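Excluded from the complex is one protein chain; the other protein chains are retained at their positions.
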Amino acid sequence: MTLKLGRRRYLSAKAFLDEAVFGVAKALVLTSIILVTLYPFWNTIIVSFNQAIDTTRGGLYLWPRIWTITNFKSIWVSANVPHALSISVARALCSTVLNLFLTTMLAYALSRREFVLRRPLTIIVLLSMYVNAGLFPNYFLIKNLHLNGTFWVYVVPTLISAFNFIVIRTYIKTIPESLFESARIDGTSDFRIFISFVLPLCKPVLATVALFVAVGAWNAWFDTLLYNSNKTELFTLQYQLMALLQQSMSQSRSAADVNAAGMAANIAASMVTPVSIRAAGTIIATIPILVVYPFLQKYFVMGMNVGSIKE
Amino acid sequence: MSSVAINRPAGFWKRLLTQRQLVLMSVPIVLYVILFTYVPLAGWTMAFQDFKPAKGFASPWVGWKWFQYLFSDDLFVTVMRNTLAMSFINLVFNFTFAIGLALLLNEVKNKWVKSLAQTISYLPHFLSWVVVAGLVSSMLASDGVFNVILKWLGIIKEPKVWLGEPKAFWWIVGFTNVWKEVGWNTIIYLAAISSIDPALYEAAQIDGCGRFSRMRHITLPGIKPTIVVLLIMNLGWIMESGFEIQYLLKNGMNQDYAQSIDIYVVTYGLRNGNYSLATAGGMFKSVVNIILLMTANWVSGKLGEEKLV
Partner (left out) sequence: MKRLSLIAALLAIAATMSLAQAVDKLPTTKLPPVEISVFTINANFPIPPEDNRVYKLIKEKLGVTFKWDIAVAEVDQKIGVMIAGQDYPDLLDINSPKFIDAGACMPLEDLIEKYAPNLKRHYQADPITWAKMHEKDGHVYCLLNYGVIENGYTDQSYWGPAMFIQKAVMKEFGFPKITTIDEYFDIIAKYKAKHPTTADGKPTIGFSILTYDWHRFDLCNPPPFLAGYPNDGDGIVDPKTGKYRVQYYGPEAKRWYKILNAMNDKGLVDRESFVDNYDQYLAKLANGQVLGVHDQYWQFQEASKTLFAQKRVWETLMPLPIVFDKSTKPHWRDMPLPNLQRGYGISAKTSREKAIRIIQFLDAQLDPAWQKVFTWGFEGSDYIIDKDGQPVCTPEQRTRWDDVTWRSHNLAELWWYDAPKLEGRFTKNGQAHALRNNPKEYQASQYPEDVEIFKAYGVSSYAEMMDKNPPPNPAWYPAWQIVPPDGSAEKLAFTKAQDTYAKDLPKVILAKPADFEKEWANYVDDLKKCNLQLFEAYIQKGLDERMAKFGKLK
């Protein structure tokens, strides 16, 4: 006997009760998770909109105490945001496109079981994730390749990530072998198969990896410090934010200043502190990612798979 | 796994020639990987020298001196213990909570709610550790939200200085990690779940399988390969329990439980200008990582599960 309530069909009254209880539990747990994970971001937002010198007092929980957009203004003016933004975007785009293409090509080649070099090449790529030569050897390599002082130092050293390789490879493994076999019987070359079949079919995993790569490129600043610190035209957004953070540290803590009596209210209002710059900087740096993500998200839920082999 | 009948034509090189497109599609890229990852490893000689930037690689050779220093330092044992403990806790927490959240989100029928919940859950991933550590510090302060709740629930009478409790540190790091990364980690699992054939669920429902039964028999087995692969990879990162969160939350009182091997390498190595010690530490980490990785991979194969290579 089945119960029909609304649009759902239940097998029994007990099933309905189960569903209801679970529904409530589900809602409660989900709401708490949403609130808990939303809170840090929310807190960052209110700190970024709160007057810096007031934030030093602490105690900001749910809403700013003294509203201001000075923190954002300060960043916009000092960090040369438009130009830095363009460099960061260019970097993220180049990295993402090149990464996706090369990693997928490698993943396809190494997913072919008949490939004689499969095992050794896979091991080489895999182990590269677990070794790191350290600061100086990497610096020397970049220098010897004359990448320092150029835009390409942002893209070339990070073209392949073994993690992304694994993710894409295992997805490719889920594509039925029969597809490739029939293509080969038709005489299609491997490269052609890669371009015409693999890339389109891998859209979901490519979207995921694109997000990983883009976010990584977007957040990096250490390479600018090491290789491009004297080239203001190549400063990325994160690097400018980092510089601004240091400057704000001095503004509030420098020994070169003496408090003026009757410190004008507007001067106090226009001061920035590291905490406020960090908060406002985080918001500025994160917004582009949040804007891009929804476009990628529709690809994820279409079915990305790591590890499941359907043969 | 299906077995494909392999025709064995003559010799290795002949086969290579037939597969030349695959070669062209892979070998140059692997050469790139070798250039950017393995070639600089020659710099590991720094660990065997008294490296001074001014002298470069012509610095004096000292053999195992810095490794001896590393292993004989009492701090080393503490640091290893902390690193492994925190990694292990992080591993267990991350896996359980990420999979749990994925399962939960999978049960959400409303697409809009599901999408919103997922997006919000990974927002903390984009915050820097400095921001998150600041929040954690103020929450754990004696007038912070954590003490307030515990007092209200009657669990404690006086507010406790949680960041001064050394033994609590690993758990604080574990939960903070979950808080920050669980949403991001769920992405892969959710995608894996969504590729499970819906017909299986329908069949199970008709058979009278309850929700949790379905999870146990369909969802979890369906994403098991994903879980295994990620588990193996993460075991290879066991020595990377992290630097930032521990560095930001450590203080004199919880130091003994907070210092990870990365903090050790940075404090005694890089910040002291002792690049040899830093490199020795890095080498050691890599070796341990690889051993664990290969072991996990082998064990997984023996258990009949997915292998990475």
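Every chain is named by a letter (A and B) in the order it is written, and numbering of its residues begins at 1.
Throughout what follows, contacts are C-beta pairs under 8 Å (C-beta built on N, C-alpha and C of every residue); 3 or more make two chains touch, one makes a residue touch a chain.
Remember, it's a predicted structure, so these values are computed and weren't measured experimentally.
Undergrad: Which one, A:L93, A:L225 or A:L290, makes contact with the chain that was left out?
TA: Of the listed residues, the one touching the omitted chain is A:L225.
Undergrad: Using the touch definition up top, pick the residue from A:W42, A:W76, A:F140 or A:F212 that touches the left-out chain.
TA: A:F140
Undergrad: If the hidden chain were put back, which of B:L84, B:C209, B:M253 or B:V309 would touch it?
TA: Going through B:L84, B:C209, B:M253 or B:V309 one by one, B:M253 is the residue touching the chain not shown.
Undergrad: Footprint of the hidden chain on subunit A, which residues?
TA: Subunit A touches the chain not shown through residues 53-54, 56-59, 77-78, 135-136, 139-140, 143, 148, 221-222, 225-226, 229-230, 232, 239, 242-247, 249-265, 267-268, 270-273, 275.
Undergrad: Residue by residue, what part of subunit B touches the chain that was omitted?
TA: Per the touch rule, subunit B residues meeting the hidden chain are 50-54, 56, 75, 133-134, 137-138, 141-142, 161, 163-164, 248, 251-256, 267-268, 270-277.
The rule is simple: only the chains that are shown with their structure count from here on.
Undergrad: Quick one: subunit A and subunit B, Cα centre-to-centre, how many Å?
TA: 16
Undergrad: Using the touch definition up top, name the residues of subunit B that touch subunit A in the complex.
TA: Per the stated touch rule, the residues are 1-2, 4, 6, 12, 15-16, 19, 21-27, 29-30, 32-44, 46, 51, 53, 101, 104-105, 107-108, 113, 115-124, 126-128, 130-132, 134-135, 138, 179-180, 182-183, 187-188, 190-192, 194-196, 208, 210-211, 222-230, 233, 236-237, 270, 275, 278-279, 282, 286, 289-290, 293, 306, 308-309.
Undergrad: Along subunit A, where are the residues that touch subunit B in the complex?
TA: 11, 18, 22, 26, 29-30, 33-34, 36-38, 40-41, 43-44, 58, 102, 105-106, 108-110, 112-117, 119, 121-138, 140-141, 157, 159-160, 162-163, 166-167, 170, 174, 177, 189-191, 194, 204, 208, 215, 275, 278-279, 282, 285-286, 289, 293-294, 297, 300-309, 311
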